[in-house]
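A protein chain is absent from this complex, but the other protein chains hold their places.
Per-chain residue numbering starts at 1, and chain names A, B and C are given in the order in which the chains are listed.
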Amino acid sequence: MDLINVFDYEALARERMETGSWVYYACGAEDEVTLRANRSAFERIKLRPRVLVDVSQIEMKTTVLGTPLPMPILIAPTAFQGLAHPEGECEMARGAALAGTLMIVSSSANRRLEEVAAAAGGPLWFQLYITTRPTAQRLVTRAEAAGYQGLVLTVDTPRWGNKERSARYPLTGSTYKANFENESEGDLPDPSCTWEIIPWLRSLSHLPLILKGILRAEDAQRACEYGVDAIIVSNHGGRQLDGVPATIEVLPEIVEAVAGRCEVYLDGGIRRGTDILKALALGARAVLVGRPPLWGLAVNGAQGVAEVLALLRDELEQAMALAGCPSLSSIDRSLVRLSYVP
Amino acid sequence: MDLINVFDYEALARERMETGSWVYYACGAEDEVTLRANRSAFERIKLRPRVLVDVSQIEMKTTVLGTPLPMPILIAPTAFQGLAHPEGECEMARGAALAGTLMIVSSSANRRLEEVAAAAGGPLWFQLYITTRPTAQRLVTRAEAAGYQGLVLTVDTPRWGNKERSARYPLTGSTYKANFENESEGDLPDPSCTWEIIPWLRSLSHLPLILKGILRAEDAQRACEYGVDAIIVSNHGGRQLDGVPATIEVLPEIVEAVAGRCEVYLDGGIRRGTDILKALALGARAVLVGRPPLWGLAVNGAQGVAEVLALLRDELEQAMALAGCPSLSSIDRSLVRLSYVP
Amino acid sequence: MDLINVFDYEALARERMETGSWVYYACGAEDEVTLRANRSAFERIKLRPRVLVDVSQIEMKTTVLGTPLPMPILIAPTAFQGLAHPEGECEMARGAALAGTLMIVSSSANRRLEEVAAAAGGPLWFQLYITTRPTAQRLVTRAEAAGYQGLVLTVDTPRWGNKERSARYPLTGSTYKANFENESEGDLPDPSCTWEIIPWLRSLSHLPLILKGILRAEDAQRACEYGVDAIIVSNHGGRQLDGVPATIEVLPEIVEAVAGRCEVYLDGGIRRGTDILKALALGARAVLVGRPPLWGLAVNGAQGVAEVLALLRDELEQAMALAGCPSLSSIDRSLVRLSYVP
Partner (left out) sequence: MDLINVFDYEALARERMETGSWVYYACGAEDEVTLRANRSAFERIKLRPRVLVDVSQIEMKTTVLGTPLPMPILIAPTAFQGLAHPEGECEMARGAALAGTLMIVSSSANRRLEEVAAAAGGPLWFQLYITTRPTAQRLVTRAEAAGYQGLVLTVDTPRWGNKERSARYPLTGSTYKANFENESEGDLPDPSCTWEIIPWLRSLSHLPLILKGILRAEDAQRACEYGVDAIIVSNHGGRQLDGVPATIEVLPEIVEAVAGRCEVYLDGGIRRGTDILKALALGARAVLVGRPPLWGLAVNGAQGVAEVLALLRDELEQAMALAGCPSLSSIDRSLVRLSYVP
């Protein structure tokens, strides 16, 4: 089987993984309306290419919070990467290094954050749920000590989503959360967590703070007022509240509300270079990909991760060239139209 | 088979019930355009969750016309509950009591309203068609005497709808209307009934009066002028006039017309906690569920009814938590968007 | 098989007819986009019923150009009714009489217009294509002499449409055009026909003149200026120019342009009483049905025609009752909404 796009990796990963593990990754919450919307929304957005632009050099180097990256594509935090590969997050980190990009390591990892850092060859951010403040504090301290360069606070998970499809298949793979000193510590997010967590988190480390899971302008506005360094527009891959919009649909209102005060990234449904181009045109500085690198990991370990990221990178380069955008700065809002025939 | 959402109860009820009984419950009028719309309309409405709100306590206690309820979910009136369970409405009433919610008992019940009241452990309202004024008067008097706390006048049924799918399957179960002293008495609604029925009904009892079946602003306005206590936005589960909108689509115009003068509830297509949340955000004080408790009744009697209601309650709690709404009063119009890409 | 709606008659007619004859009736032009649109457009239009209206008497008697009819439903002109029944148009005319409604007899009939008139028991209009002026003159003179009460000039057929589906099936039934004295006379419409045909046609008889096939406001405006008595909004059942809108979609612009200066009828896709109600709400005085009476004719001759018309009549009565419209005059534009969620 040729592996010429990320869907090929998806199909092959499905063959190779245990069903329960596959479904755990693939599923969304409840009726999966949002899961499907994350994909279908991209299809409705149209590109408006420019012609006769010199695209002999396509420049997509960028920075996220000052960290230089070869491309505006990050690895999203996803739990239990051991379901895809025996080396789990360590192997994913090696793949990120091969691809030269930044990996956001989930706190719900099968491997300890220090192990992952040791395996990594590039920048890492650490994803955090607030379970208890002492636990969070220990994790932040450990992450900073281990060399993580950013702290991603997931804010859409006061409770775990109803992943019904997954609930119907036994998950035989490991859901051991290696970062927690005792089993129960990482099980339940603290539902009482409010915006006051932000200054408290700030006080624990020098790490920049990124909020993941913002879906409305009012919250983006507030995040700016609290001085966060970046926002990740995310619906948790359709795995939390079913019925929220596709992330690409709300990106414009978030970008408008932020008005340049912090960086904005988009997470959700990215499968093609043209998806990335659309997100950039609508104001995202970079995108996160979650499931695609997991597919690469399942298919071919670190090498597979790098292959998937290279595919997306090449597709983005191709899309930029065909759209007449030789650089990230040449990508603007006029490159997309949200709908045509009214 | 796991029963993790109400659709699981639907599937199991379908297996366990006689085909004719199943189809009688499942069907809509004519081409079932409205029946389908009741579901699909919810899917088009998107939720806009708030993050970093303290949702450690989700408070969904409410009142309907002063009656306290643990949740904004009522049991809609549905006919012939004996098709689902030998004890029919009595068993449903036991289920309502287990769930702690209010049941609206159909006048087209297999059991006498007094029997149902005797079986019940919680508040009941009595649903009424006007067949003749003497019959209606007898029923109202009996209902008040039996302890019913509200009178629900169904106003969308000057004739029975064309339930064609049901007409193609013999209904072998009982359609005996126990409340009527002779067989023919309850067969035909009076098509000449007008708004003047309202003051007449008022004169018969002290019960609050709820109109069920309002679908346009002008009628909601008029209902307020006639002093009704509440309006149920309903299209009779898609079983009366095919081609009317989904109820969730007309809810905003009704709420606007009512302008707080009476309570407004929504009936039609509720299958998920997120559906309830959308209805509340668009101005409903509570919702009615009709088929889901029937499925519970068919699957497991009163216990099944309580299970279905608990599922919906838990899903609503989950949806409120994930949407950042710790209380009913925190749910507002900004929580939903009717469409995204124009 | 129960015959409870017109779709049941459609299915049974399909079984009973020769394939070529069936396809000739069923097909539309080219890709049949318009054929499908005629149906799907009705589904998007929603009804806004009124409640608590006295609907004990539903009054749908009306007139078309002064001719009293028991209901606002006419039989559309359709060619070669001998494909459905050995007695062809004569049998259809008997069915129209049983139903008490008006039949528009196609000039492309298998039976001579005088034969049809002799078989009929109610009002007839005669449908005309202009092939040559002498031929047209002879037909008009004969029609007036035979007692026809109106002249329907079809204006959407300067050429025959590309009925591709029909072209793929041999039509073994008769396409003999009995009204024409020699075979070739009725074969080709005159493509040079312009608005000047109207005063000329007027000069030939005292019959009122109805234009069939108007689809845009400018033409409706012009028809009024030429003093026509009525307009039939029609796309020829999707059989002429594929890609024109559903007739119900253009009805509003026609009604607005006419502004009461002549009567407006709607033809195309009517299969339900609710379709008729929607057409009336959007300003049609009556509707034409073409294929449904053909199905009735194929299934059960004149009796079948009457049954189909009775079904539609009963469904309209039901729809009027459930919509709170006891009379045609109570049906207004506010009864429909063209779309809900924007």
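In this text, a residue touches a chain if its C-beta (ideal position, glycine included) is under 8 Å from a C-beta of that chain, and two chains touch if they have at least 3 such contacts.
Note that this is a predicted model, so its numbers are computed, not measured.
Under the touch definition stated at the start, the shown chains contacted by the missing one in the entire complex are A, C. Residue-wise, the contact with the chain that is not shown comes from C:Asn162, picked out of C:Asn162, C:Thr175 or C:Ser330.
Within the complete assembly, C:Glu30 is the residue of C:Asp8, C:Glu30 or C:Asp267 that touches the hidden chain. Remark: the omitted chain is touched by one listed residue; of C:Ile214, C:Val287 or C:Leu312 this is C:Ile214. Considering the complete assembly, chain A touches the hidden chain via residues 2, 4-5, 42-43, 45-56, 272, 274, 278, 315, 318-319, 321-324, 334, 337, 340-342. Summarising the interface, chain C meets the missing chain with residues 30-31, 33, 41, 44-45, 155-156, 158-159, 161-162, 164, 167-168, 190-195, 197-198, 211, 213-216, 218-219, 240-246, 249-250, 338-339, 342.
Following the convention adopted for this analysis, only the chains that are shown with their structure count from here on.
Chain centres here are Cα averages; for chain A and chain B they lie 42 Å apart. Once the centre of each chain is set as its mean CA position, chain A and chain C turn out to be 59 Å apart.
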